[in-house]
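This report concerns only the one structure given below.
Some chains omitted; the rest stay in position.
Residue numbering begins at 1 within each chain, and the chains themselves are lettered A and B in the order written.
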Amino acid sequence: MNKLNELEALIRSEWKQALSQPRIANFVDTAAASDRRIIAIYLIQVYHYAFHTARNQALVGINLANTDTKYMQFCFEHALEETGHELMALHDLQTMGIRFKDRIAIPQALPATELLIAYLYYVASQGNPVQRLGYSYWSETSYSFIRAFMDMLMQSMKLEKSQMTFFYSHSHIDDKHAKDVAEIIVKVCKTDKDWEAVMRVAKTTLKLTNDMFHESFEEFLKLTRGEASAYAFINEQIIQSEGFEVAK
Amino acid sequence: MNKLNELEALIRSEWKQALSQPRIANFVDTAAASDRRIIAIYLIQVYHYAFHTARNQALVGINLANTDTKYMQFCFEHALEETGHELMALHDLQTMGIRFKDRIAIPQALPATELLIAYLYYVASQGNPVQRLGYSYWSETSYSFIRAFMDMLMQSMKLEKSQMTFFYSHSHIDDKHAKDVAEIIVKVCKTDKDWEAVMRVAKTTLKLTNDMFHESFEEFLKLTRGEASAYAFINEQIIQSEGFEVAK
């Protein structure tokens, strides 16, 4: 098995484990499945990390340890394409009734989201400059893993594709990007150390992304129990799909 | 006079002053005019600052004070296009006989070059995020000012265009870029403070670029006098145009 296949196998195995968690595996059968608050909380996390994605991607290009012209170009090109994608998350939130008067009004990211952002800056600026590709790779190739879950979620929440622009635009971009990432990984990973670094970052960031979903769900549970939360404003603003009653 | 015209007037006036300096105005009549060592020393400076240009350009896109999507995209797009241009300087040097076994073998930049590099990182990461556009603007629009000098220099040194790829590729790119920079400056400069910051950076970086030429010339004079210099290896390696004797 070559190294790229090993990376793919790792990602597949991590997704399999993540999707087998009862909360996700049984999601369709719970009341949460038709409560848009869970997706609203998650989209706020998306807003936060997407605000930083282009930045920490470009940071790898700036890193003085990176002197590979092709890899620098990859970094700047992908940063260019990711720029402003946090606005898609705001757009999607808006279609569900959630608006913010300015960026400062958006509630603070949950811990897993902050850790994902912090970690991507860290791996972009310190250590092996190839390592952030572990994140790029799974994020560009994971559409097949999450499609079934997303389709179910959209159906149960009665969401249109036009309300999920962040996910759907990325699923298209990903078809184009996945090949780019595979090519550049194979080009820049020259040693076992390089591949280990890529795999470590793939694993850690995939776990954090999964944590982000679980922390969003926990915050949602607080809302259902009427507990104090920086996200409580969602109770008032959210436009649920027709015929759905918000449990407060 | 609108602000963009003011910026252009400033740049024109700075170039006029720079080009009227006796060393430059009378260049064609001196022995230096046919001695390629001066251009070799200058191209080593170009190598150094060009190694950092894409990096400090992208840094403006990463700057958290920059939340303008269009401006971020401008930064990453231009970083992308500037990536690896230091290799053109190495190529041009090679056509004159100057080769380095690796990057570490390239002699340290002269002080003005280091200051230009340092200053561009500084203005990219601190202060008003629009200010680096002052550098972009003059560097993309100055071909008309230096063309006569460059043509004279190439003729007297018997250099082909294929030996001056850094300059000539940039002169073409610039036609395309100049309009982009003008557009983005007009878009992001909203206050007098913004324009002042842009003009200050334009003036300081143009001066440093001019200093870079003069320091290269001073280093060349050291070579002609046989003084100690980190650039002395050029004496041995340079392939002068036919019929030219290197004064050591």
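The criterion applied here is as follows: contacts are C-beta pairs under 8 Å (C-beta built on N, C-alpha and C of every residue); 3 or more make two chains touch, one makes a residue touch a chain.
The structure displayed is predicted, hence computed values, not measured ones.
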item	value
With 2 chains placed, the number the full structure-file assembly comprises	4
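The rule is short, and it goes like this: only the chains that are shown with their structure count from here on.
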item	value
For subunit A paired with subunit B, centre-to-centre distance based on mean C-alpha positions, whole Å	41
Residue numbers on subunit B that touch subunit A, as the complex places them	54-55, 58-59, 61-62, 64, 67, 69, 72-73, 76-77, 79-80, 83-84, 87, 103
